[in-house]
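Yeah, one chain of the complex is gone here, protein chain that is, but the others are all in their spots.
Moving on to chain A:
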Amino acid sequence: MGTPSAPDVVVNTTGLTKRFGSTVALSDVDLEVRRGEVFGWLGPNGAGKTTTLRLLMGFARPTAGAIRVHGRDPWRQPAAVHREVGWLPGDPAFHDRLTGRAHVRMAARLRRSPDDDKTADAVTERLGLDLDRPVGTLSRGNRQKLAVVLALLGGPQLLVLDEPTSGFDPLVQQEFQALVREHAAAGGTVLLSSHVLGEVQRTADRIGVLRAGRLVAVEEMSVLRGRSLHRVQARFDAPVRAADFAGVPGLRDVQVTASTLRCAAPAAALDALVGRLARHRLTDLECTEADLEETFLAYYGGEPGGR
């Protein structure tokens, strides 16, 4: 049963660790995902995203630590957990000879939801999928759509989506993002993984960043946007030294060549930076906002401890 003290916590992990032999796939992860939010689970390939979602589904057993979904242990009570969870695997595979509709019907029966699932029809329509073709004849994108339909079947509270938009063209991606937002707006919860921020930046309320199995940051998307980096290039009429710009908080990638400065600065550091620039005679100044992806990579893409 759900923990009564925290009714809004849908997924929580404490010290969650998973090793495969000597490979540490996930290390000491503490995480809370709450009701009504879209949580982006980000990290490069091999970071441990899929492993986390497999632990959440009870397909694998934690080496140490614990994971609870709606207060339940998925390893011990998978059936109870699955009743409230829709899952989209990282590499969806189907029975190639059967149609999409046959898959929907089989999944619906296993969930004991009605055969003519309204959700399935609505989602199918919105994504533009032909349910009556054998799955073996479908393109990768269309298979992915079928995986989305199956995940949404029966109206689960929590959606667990492993890199769901790989293979979607931009229009379908938008429709999918709308589905995700609607799910959260209706009180549902979404946990979706991706290796690029761009895929989740429009849908996620928060992101967790995983690197080499460690949770390196949990951030509100709005905060991350506020920290968006600006690329600054300044030219002076006399040579400058790197030390002239040291100590500006948040300044990154400082490159000084003779009378030119190149650097990246979060919005919050611009004022202090301009103060330093004004101590010299400027001949040229350029300042452009980097896209969020670049910002993200700058903060979380480098070596561990690099932020």
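The working rule: contacts are C-beta pairs under 8 Å (C-beta built on N, C-alpha and C of every residue); 3 or more make two chains touch, one makes a residue touch a chain; residues count from 1.
The working rule: contacts and distances are computed from a predicted model.
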Protein name as given in UniProt for the chain not displayed, "Xanthine dehydrogenase family protein subunit M", "Group 1 truncated hemoglobin", "ABC-2 type transport system permease protein" or "Acyl carrier protein": "ABC-2 type transport system permease protein"
Omitted-chain contact residue, chosen from A:Val24, A:Ala66, A:Ala80 or A:Val196: A:Ala80
Chain not shown: contacting residue from A:Pro89, A:Pro164 or A:Gly188: A:Pro89
Hidden-chain contact residue, picked from the options A:Arg111, A:Arg214, A:Arg227 or A:Arg252: A:Arg111
Residue of A:Val9, A:Ala60 or A:Leu277 touching the missing chain in the full complex: A:Ala60
Absent-chain interface as seen on chain A, which is shown: 54, 57, 59-61, 78-80, 82-83, 85, 87, 89, 91, 93-95, 98, 103, 106-107, 109-112, 150
